[in-house]
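A single protein chain has been omitted from the complex, and every remaining protein chain is retained in its original position.
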Amino acid sequence: MLEADQGLYWFVVFVLIMLESGLLFYLIPMLLAPRKRSALKEETFEAGQVPPGSKRIRFALQYYAYLLLFLVFDVTIMFLFLWGFSFVNSGPWGFIYPLALVGVLIPPLVFTVKLSKAMDLW
Amino acid sequence: MDYIIPLVLLTYTSIMALLSLESRSLVYGAISLAGFFIGLSLFFFLLNLPYLGVFQLLVYVGAISVLILFAVMVIGEHQKAGEVRRFRAFGLVGGLLLALAMAFAGIILLMSFLDVSFAPLYSVLVYVAPVVVLITFVVLFVGEPKGRSHYRYRAFGVLGAALIFGSFTGVFSYLGGLNAFSGEVPFDVGRLADFVMNNYGFLMVVLGLLLASAAYGAVALAKKEKEEEEEER
Partner (left out) sequence: MASSTRRDFFKALLAGVAIALLIGVALDVVLLYRPLLDVLSYLFTNPSLILIHPLFMVLIFPGLGFVGIVAVLAIWGERKFAAKVQNRVGPLYAGALPGGILQPIADLLKLLFKEIIIPKDSDRLVFVMAPVAAFLMGAAPVALVPYSPSYVIFDFPLSLLLFFVFTGFFPMVLLLAGWSSNNKFSFIGGLRALYQQASYEIPMFLSALSAVMLAKSFSLMDIAKAQTGVWFIVLAPISAVVFFTAVLAELEKFPFEIPEAESEIVAGWMTEYSGMTYGLYWFGIYVKLVAFSGLFAVLFLGGWNGPLIPAPWWMIIKVGVVATLIISTRAFFPRIRIDQLISAGWTKLIPLALFNILILVALQPWLVRLLS
């Protein structure tokens, strides 16, 4: 499966070389850079106080709805990508079904985006 | 040489699945799960289904693993990242044994596809694999410390998984292996598109409606209600 004249072979070689150069960029500082550790250097960088409690979790979840939408559309485009190939060969149905798919997706998309945008609910 | 790659892939996938079950840190479990999905998609590529493999990567690793990681990180937020310890020892040993057993079963599976007549090796492996599974079962069942004896029942899960895997092996060898999927007909997106649209077009539209409505439902469930907002003030 992996012969020298195939693209996959050279892709693996390319990724390997990139990985090696990344690791080399790590090796040089690890060997040559000074290593004077102190407690202050390793403190987390803070500027101002984020109050503890549930507000912090809500703060992180602000745009969670968009991640859910992204998941759903990621699955849907798997079918939409077939649109480009189907309506030449498959006659009218190859054209109508994906169109119906898009049409069916638009109302939930509109309502969900409206719900996600209402900031006071998040 | 031809069967080394599927075998390595099988071992990698099994180990990733085990790591995702056995890790103490949820984040490492989620990362291992993403690695498992990658291994699964490589299987799809091997089976001459590149479209499915690519979308497995895009959807499972690119979206679902991200959501799982996100949920784990946000909910475990109070726990500092560096405080968790990594893997349960006994589970890992038992799991490695299980990976070995599944690798053996995989060799049997592959040899049945490739019509390789390694008769002596085959007969040895047919006896070795169940023994390895039994040893795994015993290790997992006995090996849990007293305080966590309820984990012993995982051993039965391992036994069940090995039985299911073994029966799949038997069914596939009986049906002549996966030769139908490998390489004779090159993959063509046009044919796939025709097939889906002509036979499953209406189902595809229904599926799209179901997915989008599920998204709306999930968002509607996740948002704050007015009363919660009053509480927060």
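The first chain written gets the first letter, and so on, giving A and B; residue counts start at 1 in each chain.
Everything below uses one rule, namely that a residue touches a chain if its C-beta (ideal position, glycine included) is under 8 Å from a C-beta of that chain, and two chains touch if they have at least 3 such contacts.
What you see is a predicted model, and the numbers here were worked out from it, not measured in a lab.
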item	value
Contacts of the hidden chain among displayed chains	A, B
Absent-chain contact - pick from B:73, B:161 or B:218	B:73
Touching residues on chain B - with respect to the absent chain	27, 31, 34, 50-51, 54-55, 57-58, 61-63, 65-66, 69-70, 73, 77, 80-83, 187, 189-190
Chain not shown, touching residues in chain A	4-5, 7-37, 39, 41-47, 50, 56, 59-60, 62-63, 66-67, 69-70, 73-74, 77, 80-81, 83-85, 87-88, 95, 99, 102, 109, 113, 116-117, 119
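Rule of thumb we're sticking to: only the chains that are shown with their structure count from here on.
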item	value
Centre-to-centre distance between chain B and chain A (centres being mean Cα positions), rounded to whole Å	21
Sites on chain B touched by chain A in the complex	2, 5, 55, 58-59, 62-64, 66-67, 70, 74-75, 77, 189-190, 192-194, 196-198, 201-202, 204-205, 207-209, 211-216, 218-220, 222-224, 229, 232
Chain B-touching residues of chain A, taken from the complex the two chains share	1, 54-58, 60-61, 64-65, 67-72, 74-76, 78-79, 82-86, 89-90, 93-94, 96-98, 100-101, 104-105, 108-109, 111-112, 115-116, 118, 120-122
